[in-house]
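The structure follows.
With one protein chain withheld, the remaining protein chains of the complex are depicted in position.
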Amino acid sequence: MTSPSATADVLAPPAESDSDNYLTHDKGILSWLLTLDHKRIGVMYLMCVLGAFALGGLFALLVRTELLTPGKTIVEHDTYNQLFTLHGAVMVFLVIIPGIPAALGNFVLPLQLGAKDVAFPRLNLASWYLWVVGALFLVASLVTNAADTGWTFYTPYSTTTTTSVIPALFGAFILGFSSIFTGLNFITTMHKLRPPGMTWFRMPLFLWALYSTAVIQVLATPVLAITLLLLIVERFVGIGIFDPALGGDPVLFQHFFWFYSHPAVYIMIVPAFGVVSEIIASFSRKRIFGYKFIALSSVAIAILGFLVWGHHLFVSGQSVLAGTIFSGITFLIAIPTAIKVFNWIATMYKGRIHLDTPMLYALFFLWVFSIGGLTGIMLGVMSLDVHLHDTYFVVAHFHYVMMGGAVTAFFGGLHFWWPKMFGRMYDEKWGRTACGLLFVGLNLTFFPQFILGTRGMPRRYYNYLPEFQPLHQLSSMGAYLMGIAFLIVAIYLLRSLRKPMDAPANPWGANTLEWRTVSPPPYYNFHEAPEVAEGPYEYADWVYDKRERGYVRKTRGGTPHPGTSTGS
Amino acid sequence: MNTMFALLLGARLLGARLLGGELLGRLVAVAAPAGGLADPPKVPPSPSFWMPNSASNFAGATDGIFDALLWISLLCMFGLALAIVSFCRRYRATSREANEAAESQVDHSNTLEITWSIIPLFVVIGVFVVGFKQFVDLKTPPRAAYEVHATGQRWKWGFEYPEGLTHPELHVPLGKDVRVLIQSVDVIHSLYIPEFRVKQDAVPGRYTELWFKPTQVGTFPIYCAEYCGTSHSDMLSRVVVHTPEDFQAWVAEEIRKIEAMPLAELGELTFNQAGCSTCHSLDGSAKVGPTFKGVFGRQEKIFGQGTIVVDENYLRESILEPQAKLVEGFPPAMPTFKGQLSDRRILGLVEYIKTSASTGEPVPKAAAPDSAAPENKDAPPSNSPADAKGGHP
Partner (left out) sequence: MAQLVADQLPQHEPSGGHGHAQDAEHANNPFLAHHFDTPKHQFEAGKLGIWIFLITEILFFGGLFCAYAVYRAMHPEVFVYAHYYLDTFWGALNTGVLILSSLTAAWAVRNAQLGEQKKLVFNIIATITLAFCFLGVKYVEYSHKFHEQTLPGRYFNPEHEVWELPSYQRAHARSAHHESEAQAHAVEPQAGTIGEVAAAATGTTPVAPGAVPAPGAVPAPGAAPAPAEAGEGKEAKVAPPGAPVRPRNVGVFFSIYFCMTGLHGIHVIAGIITWAWILRRTLRGEFGPSHFGAVDYAALYWHLVDLIWIYLFPLLYLIH
């Protein structure tokens, strides 16, 4: 994990020190650790999340290496079980859930809204510290005797295993509160800090997505918190609620757990929808198609997402009636999701498409997320799920959604807002190359897993029958390819930080408010409070200026446009 | 899309030879003996690219809905790829400097929105109905099914047949409805037979069930599909489908083999299988009935009949007529086993109680200590084609 001090060093004052921005406004480590500025907190989240992503990715590579051969390749049974548990826990709780909302969202939300900060800056900083403490607990579990329960912590296994489950549970518990406070902050900010003119339906779709996400965070996460707390007590004194030996019911834990964790899937993917909406509209130079449908489908997904948790329990002994209801609602979620994909495609139709790196990530997202969504429909069919449940098909499905959907959109958003965050352009050629490699790597890793799954290979297997080996090896090759691609991304992004600031205020010609201030933004976000008199996807006024190497706004009625350059 | 398919198909054909054979051949050669089961089940080759062999009544329906969804998905993905590629080519901007405006700024069409909401809605409703019907079939075992009890335990499966046989493999007759009642003694497991397209969690504290009708003679793998710890991936077994005649022969043969065991060993097996252990402890603690520790030769006060010394005849009588001579302080709770245990099993029990249970010494055995293990080593009758290749160490 990159420490904030390293961040501060990298972001040393640029040559033009007279231009005051949030990176140079205050100096020293403490000015970062005690900052209340949403942009700095966003950057600190970003560093931490990327660090955790590297850690989780390392676990993934170790898992894939182990699976090159049946039986032992590099580690023993128990180590393998700990590796996949940590991979899951780190990726879910430390990376994907906070990835887009807490890292990108924290930076972008007040800017896009036209606000000076989030509603509760102190709480915002507290969420970041909670993230750090939660991460430390997860790492504590790692260095003691890492949990081997899988990230789902199913009872009675999790209450009887000898590994140190409690630090992991406690870590997840604390991370839950980090997530709750972020959600609470975002909801209040969007309700109370919209400037005049920024009506609900003038909000960029990323904000709609963050709003829907925040609602899920606030409503679902407390249930996870209490569930994990009950599990901790169960391990200490044998509370008995989940223990059949004491008259409890282990399936009740699964209900509790998925009551959070299925909505959590939407905490991960809904912000990704928002990022993709922003990118596709901006890079097609066209108003987004079906704005209200995309905005409200996020809300619909957030609500329906609460009612489908039982589709994880089709083979756990749940009643047929319950299974039927959960299956039915699961299919209903397919509709708002499909609406989004169709609208994005329609946005590209007759647009002017610029295939820069963020757009490549968005198209990448469209493809892999659609595969993830369609296989999700297969898993929603109860009879088919009986065959596919807990096989590699499920593994492939949720990696297409989580990795292909959420992580791809996260990296798309990172490339989209990188110039705004740090005031530097990255190397476009390397950006496109890495994106292409990721695309190949991701499909190579996870597509063979669909075939493994339909042919009956169960998940979380250390050992496997030799018939499955070629597909496993293909999958591992893909994982290595992705590893290389992410390494390339890390290198060119870090290299860009060593350059003097060269990013224009608006490199992509987008019309959301964050592009109307300089890159990087000043401490108070806007030199002048932005006026909002139109929707977020009106591109006609933005003209590319060669000298600026970015877009400038055509003057209107003689007033000079507010979003000028850094003064190059 | 097509490229990916070609790639995967090619990979499937070449992969084993190219990747597995040469690049990683050395790794495999080193690693394979280290890991892996001594006797792993084999996956029989399947005619389908995606699905394993179809060996039960459910395979057709499950594969049918899968194929339908697969083709719908392929169609969707083809359409998506076509749209992305053609739009990117047709509407691609030449450069930022050119400042080209989009050809159109149309940003909504309710007709379109409703169309692409309604059509998928009908599709998913159709899929839901089909899936629901099939699921109800999966969850409704016929009344007159052949019932086998499966027990999941870290990390092995045990199957108990109505004929009084316990075996680590699931053997079933071809064309007969089979209902498997599943339980777990520790954590959650999941009984999974891909070739039958059935799976059901084994949950501690309750019974769950699944059923199927085998449609193909053969041997297929059984997996544990719910993560259960260290050797989760080795919790394998096999299902063997016999013709009905072979199945009867197999059961008879297995039972004969059990009956042919040394007496004390048979007694121990019976002690565990017939439920004796529920009420009689081996460690001296009082359960519902007296403990077997030191029972042989012990003086017992009999309720209303004075004192006797426990000998072979008293043991035999207590098994067949439990209420005849009750030890004082214990309730008349034991059922009779008259007509339920063969004479040899009763003899075995008496022998086991007299020697091992009473003294605490282990039962002398040639084979593994597990009661089921000796059967494991025995070959099923060789007249079944599947068993001919059933691997033995």
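By letter and in written order, the chains are A and B; residue numbering begins at 1 in each of them.
Note that contacts are C-beta pairs under 8 Å (C-beta built on N, C-alpha and C of every residue); 3 or more make two chains touch, one makes a residue touch a chain.
Predicted, not measured: the structure shown is a model, and the values here were computed from it.
Partner chains of the missing chain, restricted to those shown and counted over the full complex, are A. The residue touching the chain not shown here, chosen from A:65, A:145, A:188 or A:433, is A:188.
When the whole complex is considered, the residue among A:218, A:437 or A:497 that touches the unshown chain is A:218. Which of A:233, A:322 or A:487 touches the hidden chain is settled by the complete complex: it is A:233.
Residue A:119 is the one among A:48, A:119, A:174 or A:477 that touches the chain not shown. Across the interface with the omitted chain, subunit A contributes residues 20, 25, 36, 110, 115-117, 119-123, 126, 177, 180-181, 184-185, 187-188, 191-193, 218-219, 221-223, 225-227, 229-230, 233, 237-241, 246-249, 252, 256, 523-524, 526-529.
Operating definition for what follows: only the chains that are shown with their structure count from here on.
Contact residues on subunit A toward subunit B in their complex (touch as defined above): 68-73, 77-78, 81, 148-150, 154, 156-157, 160-161, 244-245, 248-251, 284-293, 314-317, 320, 323-324, 327-328, 331-332, 334-335, 338-339, 341-343, 345-346, 348-355, 363, 366-367, 370-371, 374-375, 377-378, 380-384, 386-387, 389-391, 443, 447-448, 451, 454-456, 458-471, 473-474, 477, 509, 537, 539-540, 543-544, 546. Of all the residues in subunit B, the ones that touch subunit A in their complex are 4, 8, 11-12, 15-16, 19-20, 24, 27-28, 31-37, 40-43, 46, 49-52, 58, 61-62, 65-66, 69-70, 72-73, 76-77, 80-81, 83-84, 87-88, 91-93, 96-97, 99-109, 112-113, 116-117, 120-121, 124-125, 127-128, 130-132, 134-139, 186-188, 190, 192, 194-195, 197-201, 203-206, 208, 221, 223-234.
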